[in-house]
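Shown next, in structure tokens, is the structure this report addresses.
Missing here is one protein chain; the remaining ones are kept as they sit in the complex.
Order as written gives the chain letters A and B; numbering starts at 1 within each chain.
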Amino acid sequence: MKQTTKWAAMTAASVITMASAKAADLEVIHWWTSGGEQAAVTVFADEFDARTPHNWVDTAIAGGSNARSTTLQRILGGDPPAAAQFNISRQYEELAEAGMLLDLTELAEQEGWRDFIRPDSILDVCEYDGKIYCLPVNIHSWQWAWASIPAFEKAGVALPTNLDDFIASAPALQEAGITPFAIGGEGWQISGAARVVLVSQLGKDGFEALYRDRDLDVAGGPEVRSAIELFKSLKQYTDDGSANRNWNDTTNLVITHQAGMQIMGDWARGEFALAGLEPGIDYACIAGPSEDPYLDTGGDVFLFPKQSDPDVEAAQLALASMMLSPEVQASFNNAKGSLPVRDDVDMSIADDCMKVGLDILEDRNRVLPSANMFFTEDGLGQLDDLWLEAWANPSLSTEDIQRRFVDIIAQAD
Amino acid sequence: MSQTLSAGSGRYRTRSPAKYPKPRRIRWSALMSVLGTAPMIITAIGVFVICIVYSGLLSFTDARMFPSFNFVGLDQYKRLWSTGRWIVSANNLWFFGLLSVGLSMMFGFLLAVFMDQKIRCESLLRSIFLYPFAMSLVITGLAWRWILDPSIGIQAAVRGWGFTDFTFAPLVNADTAIYGLVVGAIWNSIGVTMAIILAGLRGIDTEIWKAARIDGISAWKTYLFIVLPMMKGALFTAFVLQCVGVVRVFDIVIAMTQGGPGIATQMPAVFVIEHITNRINVALGMAAAMMMLLPVILLLALNGFIQWRMKRNRERLS
Partner (left out) sequence: MTLVVNNVVPGASGRVLEGPCGPRKSQLSIARLGIYGFLIMAALFFLMPFWVMIVTSLKTLPEIREGNLFNWPSDPTFEPWIKAWFSACTGRDCNGLQPGFWNSVKITAIATVVSITIAAINGYALSFWRYRYANLVFGILVFGAFVPYQVVIYPLIITMRELGIFSTLLSIVLVHSIFGMPILTLLYRNFFASLPMEMFKAARIDGAGFWQIFFRIMIPMAVPITIVAIILQLTGIWNDFLFGTVFAGRQNMPMTVQLNNIVQTTTGVREYNVHMAATILTAAVPLIVYFISGKWFVRGIAAGAVKG
């Protein structure tokens, strides 16, 4: 509660200072284009327009990599947007180093971000040289599977609790005319699913040894091997239409009970909620997917590229402050299906799936940092490409894939 | 003076400079000529020399997002050729290029020959064959993506007619997706190939046909063994135009497959753009760009060689 009052005082103060500042148009680049994401970004935009004299100018670009490409191109070309969405990653290190980003340290200290943002690791990635250059707005975990309960009932098999279960019941789903495994052909969906399979086999110790310590014995070990095999065996249970399909179109297959299960991060929950489905009745959310679930803590951050206009700079700070305020955090994350970055937000509106996630996050031993924090985009990209190749090319043997996996881990920076 | 300002082409070099009225005006006009073509000079030197050299230099550095000149030798090239995705891209380019250029040339030639048979409605047919070229490759890609989409496209239509086992979904499968791209690409380009080859056919002396008839040579043999060798020029033009387009292939991939499924339809042009932006590895991207320049230079060298030989043959004949 203390934080809330502090924040209220802050806003009051900033509203007074802002009354004298000119209204600015802030262009925000993001890739929130699905139904649930749209609802979430609307919270930001509406609150920003209502609470400040400034205007939110929306540039939505479908696909995370397209949106980030555009942002980077424009920063490179000297025409940066006022705010841009990124994932928690090391992708913006060089921008911070080159002094292209607005320094948020002062605002962070005023508002006490360090006190309420959890886990610490997600603010750490925003820190460069002791200064804070980005703002985490939510916590997302990839380690979720979404299953259609009616689909599994129709096939007469029990809901899976882990991936081996799922592989075992997939033929029954297929016989019942249901696509067992829903996935879209976009690169990030495939590599994302692969990472989930990998974490489900590695657990926390293995994960940290592999990504943080670059332990080549783990990379060449039996857990990675079984992950590769599991991942490859999922392919036969997909449908024809998977090429080019957006993640939300894919989720829609589970929503309409045409497909059994999809591996997708917790943002998929927003789509189910928007479709009016009830967790536990219409769909099941399986953390892990494993009896022994771990959740990574990735998420979205906003960068505020430096602008020459002081009015715009004031507006950027106002935007940052608004995004982190408790009420906005609650309604934004509820719409988005993600968890708030603040530990003092009232999440009584959370549904069952979200509560499962919150409970797991309580247990520090089950929380993994995002793999993005240990590798540059270049190294991660190489791993992703390998997963894509493994997915696309069934003739690639498990041994070959693992050998290349070890090579990439050994060489990546 | 006459050397710096040899107005017109070589044919007129005999003209004596004394014929010009005021020499001062010539100097003035010569200056105007340089000034008037300043955009060309800037573009040629600035973009097509300096920018290429600059990109080339960056490929030997470790630049990530912003230019930096910390040279690392051939590291980026070594890394490039050990990167699975690049190797797939390069192989795709060859496969896609050979297939789409080959098919486009073949069907373009066939269509041109058939169009040359005094057929009815020639101009209507020509309009039909050519109109895809007026549309951008983004539109071509989107149109074919929908047609090849198994849930709404040809597969769904044929299944709707009662053939429920019919399967036709090239874009879904990593092994066949590239054929889907080829279909889209040649749909766009066959018309142009046909137009160029038809122009070549129409440029051939009609007496040839009479002579061939008198000698009792059948029509198809005449085309294959007499006419085809005579229109090397038009064929080569069509060929080079196609090849240049292939090396650049980008728009159609983005619209049709976005490089997928997996990395099955990645292309070098996509690789470069991806690395100078999202992957933040400009140096590697520039190394890839330099590799893209290589086939172009080879092609131009081949062109130069052929022109040189043709010229030499002509000189020998005369």
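Everything that follows uses one rule, which is that a residue touches a chain if its C-beta (ideal position, glycine included) is under 8 Å from a C-beta of that chain, and two chains touch if they have at least 3 such contacts.
What you see is a predicted model; the values in this text were computed from it and never measured.
*Asks:* Considering the complete complex, identify which of B:80, B:99, B:174 or B:255 is in touch with the unshown chain.
*Replies:* Once the missing chain is taken into account, the touching residue is B:255.
*Asks:* Of B:28, B:94 or B:163, which one is in contact with the hidden chain?
*Replies:* B:28
*Asks:* Considering the whole complex, which of B:84, B:191 or B:262 touches the chain not shown?
*Replies:* Within the whole complex, the residue contacting the unshown chain is B:191.
*Asks:* Could you please point out the chain A residues that touch the chain left off the display?
*Replies:* 27, 30, 32-35, 38, 41-42, 45, 58-63, 66, 70, 73-74, 76-79, 246, 248-249, 252, 274
*Asks:* Spell out the interface residues on chain B facing the chain that's missing from view.
*Replies:* 3-9, 11-12, 15, 19-22, 25, 28-30, 32-34, 36-37, 39-41, 43-45, 47-52, 54-55, 58, 67, 107, 110-111, 113-119, 122, 125-140, 142-144, 146-147, 152-154, 156-157, 160-161, 187, 189-192, 195-196, 198-203, 206, 209, 212-213, 219, 222, 233-234, 236-237, 240-241, 244-245, 247-248, 250-251, 254-255, 268-269, 272-273, 276, 282, 285-286, 288-290, 292-293, 296, 299-300, 303-304, 307
One rule holds in what follows: only the chains that are shown with their structure count from here on.
*Asks:* Distance from the CA centroid of chain A to that of chain B, rounded to the nearest Å?
*Replies:* Chain centres of chain A and chain B, defined by C-alpha means, are spaced 41 Å apart.
*Asks:* Which residues of chain B touch chain A once you look at their complex with the stated criterion?
*Replies:* That would be residues 64-66, 83-85, 88, 145, 149-151, 155, 167, 169, 171-172, 174, 177, 257-264, 273-274, 277-281, 284 of chain B.
*Asks:* Quick one: in the complex, what on chain A touches chain B?
*Replies:* Chain A residues touching chain B: 65, 68-70, 72-73, 76, 91, 94-95, 98, 185-187, 190, 240-244, 376-378, 381-382, 385-386, 388-389, 391-393, 404.
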